[in-house]
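Down below is the structure, laid out as structure tokens.
Only a single protein chain was left out; the remaining protein chains are all shown in position.
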């Protein structure tokens, strides 16, 4: 492999090897990799959408209409149907698989291992410090707040044809990790005692080549896997070396459930009201074309988007307020949805080739040479119906509207969570 | 954890309750992924494998590709597949050997001369391992290749066979065993045998442990016999899928 690169750079005497920018070097090697595996013969369509300018222009125009027309005739907030199953792998603490109808498929396995905590003194100090500040709070649950370390959760994403240090998997993993750790509730639950903790490994496998931006797929699958994840019940006391109950039936859910009767409570039953339970996060992908906002975009829609935004939300279920009696009205009670993170994603439309309007196309205008000299300034050229890659950013107002659509009562967030509730998580 | 094999001689039952010549449950599905040219999902006991096929596709390399299609195998062992979480790199030697074995096996059964200058990519995702990994991979790949519609002379099916006592124990009355799980594989000598077609044509034979030469024949015979059973099961899966496909077209 080393040899090959030397040969290649020798073909370009203008660019001696040491002056080649790194990106170019990487590309050379990327090409070689592509040769070695046909799954990656084409560059991933995310960064190089393989659409011609007329195709892009057509999709763009139909998405700009009022009301917009999506290529697959969905409404702007409608999601594609998915096939989901959980607890597919007995060797893991929790697992899930989701299939999209376009063939995208992901499997997530969650595995927990007991690990010795580093920095025992530090945690002792911190605990002492908290005792003073907490105002003599004896509640054990309160005392556990903030004991977790973010390093206790490790999330990896594997995408076929991409190396694990490529930008896409790194970016996706950072995005999902950030939403997962946003509240710190999860890492606090991994605390066993002063010297031991659970280390949670979340492995995300994309089984198909990435056809469209795989965030919603990976995030929904991770959500279900975490919901189905269980940890064995601790039977040792306080700061002893941890011992666990062998009975898997007695295990406790990583994300606690409401149904207390079927599940042994980890701590002594108290009369106090149950803590609000935060559910695992869900990350949605939203695109904007003109003034129109689309959820769950397909590949064609992503290719013409002005803005791609990943929105992470999570739901907190508060058991202390009993759900109101089901009234005969059709409205459902609002869910406690909280926004965890927002990230813009570089829209691939910026990399697309622009279309050439007739006025600038020499093949068309050759006959009338005297005229086209005047038309070569940008302002005179008619760009309607010609694909122009988007430039610049997006307005704040639009971002505000997206957030509103996701978190409001009866909004997209509630719809997605409701759909996910239909999946049996064991 | 050493396997307690002493109980076998008393009841003639293995730790998971099987007799010496019994297979584990095999469950298989075809066409599990719409995006791939061919795909399959196979369970042999707790070993679970997803296989996808891409191709036959044109070779991108300039001047590359011979008169036969090239078969490429990629194996991706998930970090959560074993008992302990372990991240395996794609360049692991053991994985490389499996890739080579699988590619070699299929280059003899597929009619690769029909696709000059092209590649057939077999991608195997191992979701859960509990013994007979190579056999499961071969079986899953056979199903996925059938789904992809790539012409082949016959099925390649595989299973493992072992012997009830270890090499050092010098036990004369050792029985051969069929389809070992991972705890048995750790303790006992075993081989993976793959056959082509319904006859007794062995096309794959891999053995990495030591066994007395006298037991080898017994193990091989049991393995080939097991392959026949596996072939029956896979054949049923394919026929059922074909029937479903025909019905859906007719309707």
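A and B label the chains in the order they appear, each numbered from 1.
FYI, contacts are C-beta pairs under 8 Å (C-beta built on N, C-alpha and C of every residue); 3 or more make two chains touch, one makes a residue touch a chain.
Methods note: contacts and distances are computed from a predicted model.
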Its UniProt record identifies the chain omitted here, from "S-adenosyl-L-methionine-dependent methyltransferase", "LSM complex subunit LSm2", "Exoribonuclease phosphorolytic domain-containing protein" or "Proteasome subunit beta", as "Exoribonuclease phosphorolytic domain-containing protein"
For the chain that's not shown, point to the residue among A:62, A:193 or A:336 touching it. A:336
Identify the residues of chain A touching the omitted chain, counting contacts across the whole complex. 1-2, 5, 8, 11-12, 14-15, 18, 20-29, 118-119, 121-123, 125-126, 135, 146, 148-151, 164-165, 167, 170-171, 173-174, 178-179, 181-184, 276, 309, 316, 318, 334, 336-346, 350-354, 389, 391-396, 399-400, 403-404, 407-409
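Rule of thumb we're sticking to: only the chains that are shown with their structure count from here on.
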Mind listing the chain A positions that touch chain B in their complex? 34-39, 41, 88-92, 95, 99, 101-105, 107, 109-111, 113, 156, 158, 160, 201, 203, 205, 207-209, 211
Complex interface listing, chain B residues touching chain A: 32-36, 46, 48, 50, 52, 54-55, 57-61, 64, 72, 74, 76, 78-85, 87, 119, 121, 123, 125, 127-130
